[in-house]
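Note that one protein chain is taken out, while the other chains of the complex remain in position.
First chain written, first letter: the chains are A, B and C, and each begins at residue 1.
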Amino acid sequence: MKKLINKPEDVVVESLRGLAAAHADILRVEFDPNFVVRLDAPVKGKVGVISGGGSGHEPMHGGFVGYGMLDAACPGAVFTSPTPDQMLAATKAVNGGAGVLHIVKNYTGDVMNFEMAADLARSEGIEVESVVINDDVAVQDSLYTAGRRGVGTTVIAEKMTGAAAEQRRPLKEVAEVCRKVNAMGRSMGMALTSCTVPHAGKPTFDLPEDEMEIGIGIHGEPGRQRMKLAPAAEIAEMLVKPIVEDLPFKSGDEVLLFLNGMGGTPLIELYLMYNEVNKILSGQGIKVTRSLVGSYITSLEMAGCSVTLVKLDDELTKLWDAPVKTPALRWGI
Amino acid sequence: MKKLINKPEDVVVESLRGLAAAHADILRVEFDPNFVVRLDAPVKGKVGVISGGGSGHEPMHGGFVGYGMLDAACPGAVFTSPTPDQMLAATKAVNGGAGVLHIVKNYTGDVMNFEMAADLARSEGIEVESVVINDDVAVQDSLYTAGRRGVGTTVIAEKMTGAAAEQRRPLKEVAEVCRKVNAMGRSMGMALTSCTVPHAGKPTFDLPEDEMEIGIGIHGEPGRQRMKLAPAAEIAEMLVKPIVEDLPFKSGDEVLLFLNGMGGTPLIELYLMYNEVNKILSGQGIKVTRSLVGSYITSLEMAGCSVTLVKLDDELTKLWDAPVKTPALRWGI
Amino acid sequence: MTISRDAVLDWLKAFAAEIEAQKDYLTQLDAAIGDADHGANMHRGLQTSLAKVQSVADKDIGTIFKTVGMTLVSTVGGAAGPLYGTMFMQMGTASAGKMELSLTDWVATFEAGVNGVVMRGKANLGDKTMVDALTPALNALKESVANGASTGVALQKAAEAAAQGRDATIPMVAKKGRASYLGERSAGHLDPGAASSTIMLQTAANTWATS
Partner (left out) sequence: MTISRDAVLDWLKAFAAEIEAQKDYLTQLDAAIGDADHGANMHRGLQTSLAKVQSVADKDIGTIFKTVGMTLVSTVGGAAGPLYGTMFMQMGTASAGKMELSLTDWVATFEAGVNGVVMRGKANLGDKTMVDALTPALNALKESVANGASTGVALQKAAEAAAQGRDATIPMVAKKGRASYLGERSAGHLDPGAASSTIMLQTAANTWATS
């Protein structure tokens, strides 16, 4: 295992210390239980927006804490959902009297832990709403399964929901915005390599030099199918087609295109992939009016990318353009 | 070779098309000769600031084109300096009548090509100043050699110099700012893995599972020495010590700490390294007052990091804080 | 033939020790169809539980189980945290006030725990989860009691039923948990949670054999 770390068991806490030191103007980090929180939390009269999940997806979620996005984030162990006590502490820390929204990625562990946390918070008299993000078209949805994973749309939802909260909208409306983004967003990812969980010490799966995994999530897990490595143009087709068909996105739609890196893929390749995806979309009359390119929801050092499309309307476009000041996303301020 | 590309010979141009499409609100890309240029160039009465270098270092330089930083960037083939005709075309495109500054990283090829371009531009009556960045303490400086490489300080110099140009300062002063940043900046890098130049098709060097390269540049070249893999705390020592001794940085100094990823190393590790470096510096009474953490000057998908320290004074701090709007660096606007 | 409070504490130690011994194996199982953290998660949670339990070692068995459950919830995370945590908290409620457990007490206690897991995770038999080990174990336990089997025999039969249920997860296509994202590709692998649940029941059988 080749990583810039000391001991595997200290990775999460030591990385959080670095985040806190590098961005002391925006956030602080609390330990036992661990959570990242806005310096000025709780913001009086504003709905608190929190999220959380396993570590290893940086900058998500801690890098999205700050004005216009998240009020707090709860980092679990690598690829392991955080625990209810972290979520409860974060919920209390950001409750400005207008209630707190929990943005939860749809994984069994995340959902169950946030459920328990919401129950605890409500029992302490805090109004809590939860929205579950499940945008991964690689997974067939079904009543009898765990359903679709929450992936790339989570980043866009946290940005837009945070903007709605800054406008001092009530909890119900802020939750509605989050549900709307989730309803309008779809994602699909692929991997060129696996990644190594520090505790495990070796790659989660082996992938031959000439093969790739299509339909992966963000936990280094294998995807829906393994196939021979293909040119970027073909990979773009494989990712875009199921996304466009699922919502469906149609000619004339305005969309946000989020071309995400999985952690080990450099920008030169992400922009090349953006070009391929953009060509396919314009060929179908789908207009990309907003873009995000970079590694924002990652799977440690995995090489690969994911494509997220969010159908935009005036409200969502304005919420996207609204000022944001976090370690990972910043504009207008 | 596992990359998200089509044909190796098309990587640079296809990636540039993606950059242009994703950031059409900030820049455009010209082809034959290739350069990335600010939408509003030339800015009347403002010194034009341009840079350039081989591709494979993304987001540098094209991702730094925009308000408050570069007016144009010339991308060469992967790891190959661009050519004088590109630099001449870019120089003409950004000349707002106040002259043009060339920020050149100290590599034989870059220096010679920019020299030829400056001569051509002057022969066309454009006032040109050149500043060569040579901040890599891994290389002993000497009159009889090619001297030190230009690495991490380049990013900081482009930001601060661009800010000085926005203030409408004259060419001589803008060049002075750039020289000052270079004089105050030092860097040192290390690699956990090599990288693969698309044309070459296989890693530039092989590095065993338990070894690392210390004192590398940004072209996938081996470093000054190869040694056994060490914990993050020890690696931080190896990178910080030669930097601090070289300037020297002393107790009481205020510095900007730039913890850079080489392209394949995820943020969770970069923040962990930031924490280690920050601990060492505060132990020596060196105060980190500004920070940048992320992969901004890269070597394709190489795993590793570099540390850059720039000694700050009021002028440089203000120039760093000034508004910037580029694909890769953005704040205050 | 009852299970004393000390026997309960010994079981928790044995459970934690066996999880530690099989930590990497459990993580490998999780790597194949999940995210390679089940061994590390369970180990972290059980070690903290052992430490926490010291402070309530003189209390009733219900308090001990509750403490373990709450510790697991706040230290394991993932899916296993809420599931094992709920199991032990429910076991704590069912055994509240007891200083020792008769075999029937244990059946009631364990049944409450299993119901907690099903309530929390909503998994059915055949979904390729820990439930596929826990439910057969519970049924075997009840049957033994009905047949008047000894505590030792009943516990051993329960552990064997769990092991059979665990192995039966191999051909299953997962419908719950991370493995479900793999669809058909999840078949052919043993479910890590079923494996850790079997360890739980086998260590109970071993520790309490002589009860």
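Note that a contact is a pair of C-beta atoms (placed from the backbone, for glycine too) under 8 Å apart; a residue touches a chain by one contact, two chains touch by 3 or more.
Remember, predicted model here, so these are calculated numbers, not experimental data.
Visitor: One chain isn't displayed here. Which of the visible ones does it touch?
Guide: Those shown chains that the absent chain touches are B.
Visitor: Can you work out which residue in B:N6, B:T83 or B:T161 touches the chain that's missing from view?
Guide: In the complete complex, the chain left out is touched by residue B:T83.
Visitor: Which residue among B:G185, B:G220 or B:G261 touches the omitted chain?
Guide: Of the candidates B:G185, B:G220 or B:G261, B:G220 is in touch with the missing chain.
Visitor: Could you list which residues of chain B touch the chain missing from the display?
Guide: 33, 54, 76-85, 107-109, 112-113, 115-116, 136, 138-140, 144-146, 149, 197, 199-200, 204-205, 217, 219-222, 224-225
The definition used in the following text is that only the chains that are shown with their structure count from here on.
Visitor: By CA centroid distance, what chain is farthest from chain C?
Guide: B
Visitor: How big is the gap, in whole Å, between where the Cα atoms of chain A centre and where those of chain C centre?
Guide: 32
Visitor: Can you give the whole-Å distance between the Cα centres of chain B and chain C?
Guide: A distance of 55 Å separates the two centres.
Visitor: Can you list every residue of chain A that touches 2 or more other chains, as numbers and ranges?
Guide: Not one residue in chain A touches at least two other chains.
Visitor: Quick one: which residues in chain C touch 2 or more of the other chains?
Guide: In chain C, nothing touches at least two other chains.
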